[in-house]
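With one protein chain held back, the other chains of the complex are shown just where they sit.
Up next, subunit A:
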Amino acid sequence: MRERQQPWREADAQAVVRSLLEHALPALGATAVALWATGPGASLALAGYAGFSGEEADRWRHVPPGVATPAARALAERRLIRYDTAPKARLPTIGARHVGGGRVVAPALWGGRILGVLEIGWPHRLPSWPPQTERHTERQIEALAELCARTLDAGHGGRAGPAPEGVVPEPARAELAELADTLPDPALVLLPRLGPRGGLEGFVVEHANPPFADASGRHRAGLEGVSLAEAYPMAAGLAGAAEEVYATGRPARLSHPPPGPPAGRAELAVTRHGVRLLLVWRARDHAGRLPALLAHAQRLARIGAFEEDLLAGEVTWNGEMFDLYGLGPRDRPFPLDRLSDHAHPDDAPAVGGFLRTLVGRRRPAAVAFRLRRPDGAVRQVRVVAEPVPGAGGAVAGVRGVCQDVSSQHWTEVALAVTRDQLAHTERHAAERDRLALRLQRAIMPPSDDAMDSYGLHVAVRYRPAREEHLVGGDWYDAFALPSRRILLVVGDVAGHGLQAATGMVVLRNALRGLAVTGAGPARLLAWLNLLARHQADRVTATVVCGLYDPRTRELRWARAGHLPPLLLRGGGGRELPLTRGAVLGAFRDPRYEEGRLRLRPDDTLLLYTDGLIERRNGDLERARDRLLATATQPAGGLDHRLDHLLTHCGSSEDDDTCLVGVHLRPE
């Protein structure tokens, strides 16, 4: 019995699973396969099967929502799950009696949505593959699951795959917009935007209902057609919730939605309708919004956020918190006073001190400790929290953020070890350079040769300072964004040593993350300034940031206290204008101005740090003219030009130097 017509073609699904059983599974030693299609409320319907009996298949036609099966678990946890031996009795599944060995279940993901679950059965215990092979096998199974997902998707409007660039069939649009308009609460309708390869790139606001007005006073007209990430770049939780609901079809309710969208509305419900999402905000009288700053930070560094109502004993975590702590979305978040149980025993005193300051002395507190996750992994995390005052000066709750600082932590450790090595051995200067260079390279992988496919040749050079024996705060980045624009960055954090290197890592990673929102370079620098100001140790840094669109050859760029790029064209060269843009980390609301420039074939653009110009003697104008003269000398290609510049320019001894060159292929 079926409630409604399923969107996939039964014959297709059946053909695909048969083909899997015949051609793909024997290599794995598996003997049975089932393909489940997700239905309303996260129910499952058997779309195809092979290697199981028809009788079994009839029993398993439909799995209602809430029944725990291996496939339902893969859907809920959105990941591949392996059962080495037959799943226990409390996790019943198809054909357990006849195919009584191990199982693997994998979500069938296509276009960002889980359309079904692929279940593979073995007659015996799962073979124990070596780790390398196991990863490979899992990837193979995921690819098979994706193949199945395409089959399940074929019924949606008869497309062979997800619609390119956000084109979707029309029917549900008016219906959902009308529904939103009847609601008394603010509501948005979101439309997924899919990339050319079918991956989910984000959401676009398709419709905002009349009651909708956000914290910055924007009404519906200003939002429709805007991407969610661009409209609310600081509201990470929002995008995360939308992605989750979109993928699983399971409705979600956020009791602490991020600020930005409707102010003073403290509850958000997200539901999926066809390919669209409906977001409805509801008022709640005791609004407990995370302060804007925390939400900023969250967006910038994928930070987990938590809030704990000490009176009601309620704990709320955002999605990142679950990820950080290695827990599934269905696990229960634990309260702060249980934090010590999850910390490395050596760090327990530090955690205890943190809690005494926070709850006992009612003051903001921070702690860094080693977190032991249920999967056995150990992560270095940092927790920053503040008390929430209640009536009569008592602490009503605490809220804060948690960040995995492992990569930063290990960078620091690596730097410290190198420094010690250098301090205790008298090595040759070249050896020191090599070490510093290796470190810098570890932080900044060499630019991607794939840039060539965008009609660009990008080359980068980094030369560490000789005097300091230490990596400095210079950095570069050249990175192709999902929008296919190229992010080009050169920056310089004041100072040398660990602090500068750490600041550099933070800013570089943040800029990469922020750039994915599609914002322009001036806005990116304004956000980066905010971040630099709110680091534990205020960071002073200069940056020049460009976004190059290979399709139009347009370069949009902005600077924050940094020297403007040089443009080499037709044998001559000039410095781009000194646009408005103050050094990062110093001022409250500096204005960043955007420069625009259409590049021509054979143009070369140079971004550099001031190590490249002789600074202590003479004047900067003359130094820059010398640099331009050297840069415009004929050279056999971009790489030679950069090497030539490094050899002939700059003080070389007293500062690091970073140089990024971009050359457009001649016509």
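Following the convention adopted for this analysis, contacts are C-beta pairs under 8 Å (C-beta built on N, C-alpha and C of every residue); 3 or more make two chains touch, one makes a residue touch a chain; residues count from 1.
Note that contacts and distances are computed from a predicted model.
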Name of the absent chain as recorded in UniProt (options "Ferredoxin-like protein", "Sulfane dehydrogenase subunit SoxC", "Anti-sigma factor antagonist" or "ABC transporter ATP-binding protein"): "Anti-sigma factor antagonist"
Contact partner of the left-out chain, one of A:P92, A:G274, A:G455 or A:G495: A:G495
Touching the absent chain when the full complex is considered, from A:A368, A:A396, A:A582 or A:L628: A:A582
Interface with the unshown chain - residue positions in subunit A: 468, 492, 494-496, 538, 540, 542, 561-563, 578, 580-583, 585-587, 590, 610, 615-616, 619-620, 654-655
